[in-house]
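Only one structure is covered here, and it is reproduced in the block below.
Heads up, one of the protein chains got dropped from this complex, but the rest are sitting where they should.
For clarity, chains are labelled A and B in written order, and residue numbers in each chain start from 1.
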């Protein structure tokens, strides 16, 4: 944690640059601050993954409608202000990214932030130390 | 919300028509009614996405067993009766869809409905207005 997973209808793969969206959302996560002005998400903990669906059905099938679901799962302990700030900034980034697409196609876009409460939480890997502040 | 995500072992991709299943499940969602006879899921809010796994392992590896996980995430506020009705109808749709496959292969199929409790919930997009009732 935190990580942001994007699930979307596959026809959008050719309509918008999802690699760009991943980078924009990661940069947004890096920019989120709490009330004290501190970075809310540690640099090494920012991860965004995007998955086009192989199959989909949206609404009543009356058109080739699209859907994008953005879900950020973060650990507990962050303030409500930090959570809301993250949500508003990520939503603004998504809105800017999809503005052009929405002039050409009907798409539903939902962004949700969940606070995960896992019963077990383990980490391995060597990513965080890369961004640890030097003494 | 609501949206239904289907995760499944990749070998099933050639065994059953998952696009058809998505449509059948979306149509089922559109047909779910609550105690008052009202549509439980708004038309523009019905979204089904299906993802074959690139890699999998099932049970003890004693055969090329399959697995399908259907997960509907919906917002809070719907009655227990509406939730249960949705579950029973979706399960019936899945059962009918997979009846033939189950005569040919061992497959585990699980359908779960979660009520999401996100700490942030934002929407953009232009899908819902398309299905809004006219005044």
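Methods note: a contact is a pair of C-beta atoms (placed from the backbone, for glycine too) under 8 Å apart; a residue touches a chain by one contact, two chains touch by 3 or more.
As the structure is a prediction and not an experimental result, all values here were calculated from the model.
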| item | value |
| --- | --- |
| Contacting the left-out chain in the complete assembly, out of B:37, B:61, B:77 or B:129 | B:61 |
| Interface with the undisplayed chain - residues on chain B | 7-9, 51, 53-61, 65-69, 72, 80, 83-84, 86-88, 90-91, 94-95, 98, 102, 106-115 |
| Those residues of chain A which, in the complete complex, touch the missing chain | 1, 3, 5-6, 13, 18-19, 21-23, 25-26, 30, 43-52, 116-128, 130-131 |
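Basically, only the chains that are shown with their structure count from here on.
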| item | value |
| --- | --- |
| Where chain A and chain B are represented by their mean Cα positions, the distance between them in whole Å | 22 |
